[in-house]
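Coming up: chain A.
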Amino acid sequence: MGKVKVLLITGRSMRQGVGKESGKASQKYFESVAFCEIHPKDLEKLGIKPGANVKVSTKSGSIVVKAMPASTIDEEGKIFIPYGPYVSLLVDAETASSGMPTFKGLEAYIEPALEEKILNIEELVKKYYRGK
Partner candidate 1 sequence: MELIIKNGIVYDPLNGVKGEAMDIYVKDGKIVEKADGSKAQVIDATNMLVLPGGVDMHTHFAGPKVNLARMLRPEDHYKDPQRKRGVRRCGTGYSIPSVFTTGYWYAEMGFTLAFEAANPPLKMMHVQDELNDTPLIDKGAYPVFGNNWYVMESLSKGKIEECAAYIAWVLSAIKGYAIKVVDPGSVEEWKWGKGQIGDMDKQVENFGITPKEIVRGLAKVAKLLNLPHHLHIHTNMLGNPGNSEVTLETMKAVKDLVTNGELLIHMAHLQFHSYGGKEKDWNSFRSGSEEIMKYINKNPYVSFDMGQIAFTDTTTMTADGPFEYNLYEITKNKWMNADIEFETGSGIVPIEYKRDNFVHSIMWAVGLELALLSKDLWRVALSTDHPNGAPLTFYPRVISWLMSKKARERVLKLIPSSARSKTLLGSIDREFNFEEIAIITRASPAKLLGLKEKGHLGIGADADIAIYDINPKALDPERDYRKIRKAFRFAKYTIKDGKIVYKDNEIIEHFIAKTYWVNPHIREDLYNYINSELERNFDKYYTVKISNYKIPEGYLVKSKRIDIITKL
Partner candidate 2 sequence: MREIKLSLKEPFIPPLDCSVINTDNFYQNSLEEIKALKIWRGNREVSLEDVFSIHEENISEQGDIKIYIEGDLSKARRIGQGMSFGEIIIKGNYGLYLGAHMKGGKITVYGDCGSWVGVEMEGGFIEVKGNVGDYLASSYRGTTKGMKGGTILVNGNCGVEACGWMSGGIVKVMGNSGIFPGIHMKGGIIYVKGDCAGRAGANMIAGRVIINGKVDDILPSFKIEEVRGSVKVGDEKIEGPFYVFVGDLSDEGDGRLFVHVNNNPHLKKYEEYIP
(Lines give C-alpha, C1' and ligand atoms only; values in the text may rest on other atoms or scores of the structure.)
Protein backbone atom coordinates (compact mmCIF):
# COMPACT_ATOMS: atom_id res chain seq x y z
CA MET A 1 0.00 0.00 0.00
CA GLY A 2 1.03 3.54 -0.47
CA LYS A 3 1.85 5.65 -3.46
CA VAL A 4 3.28 4.32 -6.67
CA LYS A 5 5.14 6.63 -9.03
CA VAL A 6 4.10 6.25 -12.65
CA LEU A 7 4.15 7.89 -16.04
CA LEU A 8 0.71 9.03 -17.08
CA ILE A 9 -0.24 8.71 -20.73
CA THR A 10 -3.45 10.17 -22.03
CA GLY A 11 -5.03 9.69 -25.42
CA ARG A 12 -8.02 8.61 -27.39
CA SER A 13 -9.87 5.35 -26.98
CA MET A 14 -12.69 3.86 -28.95
CA ARG A 15 -14.95 3.90 -25.90
CA GLN A 16 -14.25 7.56 -25.30
CA GLY A 17 -14.90 8.24 -28.98
CA VAL A 18 -18.22 6.45 -28.84
CA GLY A 19 -19.00 7.95 -25.44
CA LYS A 20 -18.46 11.54 -26.55
CA GLU A 21 -20.83 11.06 -29.45
CA SER A 22 -23.50 10.04 -26.94
CA GLY A 23 -23.27 13.41 -25.21
CA LYS A 24 -21.01 14.79 -22.52
CA ALA A 25 -23.69 14.50 -19.88
CA SER A 26 -24.34 10.84 -20.65
CA GLN A 27 -23.46 7.92 -18.40
CA LYS A 28 -21.73 6.32 -21.36
CA TYR A 29 -19.33 9.24 -21.64
CA PHE A 30 -18.70 9.30 -17.89
CA GLU A 31 -17.83 5.63 -17.91
CA SER A 32 -15.53 6.07 -20.88
CA VAL A 33 -13.31 8.74 -19.32
CA ALA A 34 -13.39 8.40 -15.51
CA PHE A 35 -11.03 5.48 -15.30
CA CYS A 36 -7.40 4.63 -15.32
CA GLU A 37 -5.68 1.64 -16.92
CA ILE A 38 -3.09 0.19 -14.57
CA HIS A 39 -0.65 -2.66 -15.09
CA PRO A 40 -1.48 -5.75 -12.96
CA LYS A 41 1.86 -5.50 -11.19
CA ASP A 42 1.12 -1.95 -10.12
CA LEU A 43 -2.33 -3.00 -8.92
CA GLU A 44 -0.58 -5.64 -6.89
CA LYS A 45 1.81 -3.07 -5.44
CA LEU A 46 -1.13 -0.96 -4.42
CA GLY A 47 -2.88 -3.95 -3.00
CA ILE A 48 -6.11 -3.28 -4.85
CA LYS A 49 -8.33 -5.07 -7.28
CA PRO A 50 -9.59 -3.83 -10.64
CA GLY A 51 -12.65 -1.70 -10.16
CA ALA A 52 -11.35 -0.04 -7.02
CA ASN A 53 -11.13 3.72 -6.82
CA VAL A 54 -7.70 5.25 -7.08
CA LYS A 55 -6.43 8.74 -6.69
CA VAL A 56 -4.08 9.98 -9.36
CA SER A 57 -1.99 13.04 -8.60
CA THR A 58 0.39 15.23 -10.55
CA LYS A 59 1.92 18.58 -9.70
CA SER A 60 -1.13 20.19 -11.31
CA GLY A 61 -3.84 18.43 -9.33
CA SER A 62 -5.40 15.15 -8.31
CA ILE A 63 -8.56 13.23 -9.11
CA VAL A 64 -10.24 9.98 -8.14
CA VAL A 65 -11.04 7.53 -10.93
CA LYS A 66 -11.74 3.83 -11.24
CA ALA A 67 -8.80 1.46 -11.65
CA MET A 68 -9.18 -0.81 -14.65
CA PRO A 69 -7.04 -3.75 -15.68
CA ALA A 70 -4.61 -2.85 -18.42
CA SER A 71 -5.56 -3.59 -21.98
CA THR A 72 -2.90 -1.48 -23.68
CA ILE A 73 -0.37 -0.82 -20.91
CA ASP A 74 2.19 -3.54 -21.41
CA GLU A 75 4.75 -2.59 -18.80
CA GLU A 76 4.55 -1.54 -15.18
CA GLY A 77 5.08 2.03 -14.13
CA LYS A 78 2.72 3.41 -16.80
CA ILE A 79 -0.94 4.31 -16.59
CA PHE A 80 -3.44 5.43 -19.20
CA ILE A 81 -6.41 7.76 -18.75
CA PRO A 82 -8.41 8.77 -21.84
CA TYR A 83 -8.72 12.40 -22.88
CA GLY A 84 -11.46 14.09 -20.95
CA PRO A 85 -12.32 16.25 -17.97
CA TYR A 86 -10.69 13.93 -15.43
CA VAL A 87 -7.26 13.82 -16.90
CA SER A 88 -7.45 17.53 -17.75
CA LEU A 89 -7.18 18.23 -14.02
CA LEU A 90 -3.81 16.53 -14.04
CA VAL A 91 -2.23 18.00 -17.16
CA ASP A 92 0.25 20.84 -16.80
CA ALA A 93 -0.73 24.07 -18.55
CA GLU A 94 2.86 24.81 -19.57
CA THR A 95 3.45 24.24 -23.26
CA ALA A 96 7.17 24.98 -23.58
CA SER A 97 5.98 27.81 -25.84
CA SER A 98 4.70 25.36 -28.40
CA GLY A 99 1.00 25.86 -27.75
CA MET A 100 0.75 22.18 -26.84
CA PRO A 101 0.63 20.92 -23.25
CA THR A 102 2.39 17.64 -22.48
CA PHE A 103 -0.41 15.08 -22.54
CA LYS A 104 1.88 12.08 -22.69
CA GLY A 105 4.41 11.09 -20.10
CA LEU A 106 3.41 13.12 -17.08
CA GLU A 107 5.01 12.28 -13.78
CA ALA A 108 2.17 11.05 -11.56
CA TYR A 109 1.43 9.12 -8.40
CA ILE A 110 -1.34 6.64 -7.82
CA GLU A 111 -2.73 5.56 -4.47
CA PRO A 112 -5.80 3.63 -3.36
CA ALA A 113 -8.81 5.81 -2.62
CA LEU A 114 -11.31 3.19 -1.61
CA GLU A 115 -13.25 5.57 0.57
CA GLU A 116 -13.38 8.42 -1.92
CA LYS A 117 -16.10 8.97 -4.47
CA ILE A 118 -15.67 9.54 -8.17
CA LEU A 119 -17.25 12.86 -9.11
CA ASN A 120 -19.72 12.74 -11.92
CA ILE A 121 -19.39 15.30 -14.73
CA GLU A 122 -21.80 17.76 -13.22
CA GLU A 123 -20.14 17.58 -9.82
CA LEU A 124 -16.78 18.01 -11.47
CA VAL A 125 -17.89 21.18 -13.27
CA LYS A 126 -19.30 22.57 -10.05
CA LYS A 127 -16.25 21.74 -8.00
CA TYR A 128 -13.54 22.85 -10.36
CA TYR A 129 -15.06 25.34 -12.75
CA ARG A 130 -18.33 26.96 -11.94
CA GLY A 131 -18.88 26.44 -8.22
CA LYS A 132 -21.67 28.47 -6.75
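With respect to how the candidates were assembled, all candidates are chains of the complex that A comes from, given by their letters.
Criterion: a residue touches a chain if its C-beta (ideal position, glycine included) is under 8 Å from a C-beta of that chain, and two chains touch if they have at least 3 such contacts; residues count from 1.
All figures in this text were calculated on a predicted structure; none of them were measured in a lab.
Asker: Going by the C-beta definition already given, which one of 1 or 2 is in contact with chain A within this complex?
Answerer: 2
Asker: Which residues, counting only chain A, touch candidate 2 once they are in their complex?
Answerer: For chain A paired with candidate 2, touching residues are 96-97.
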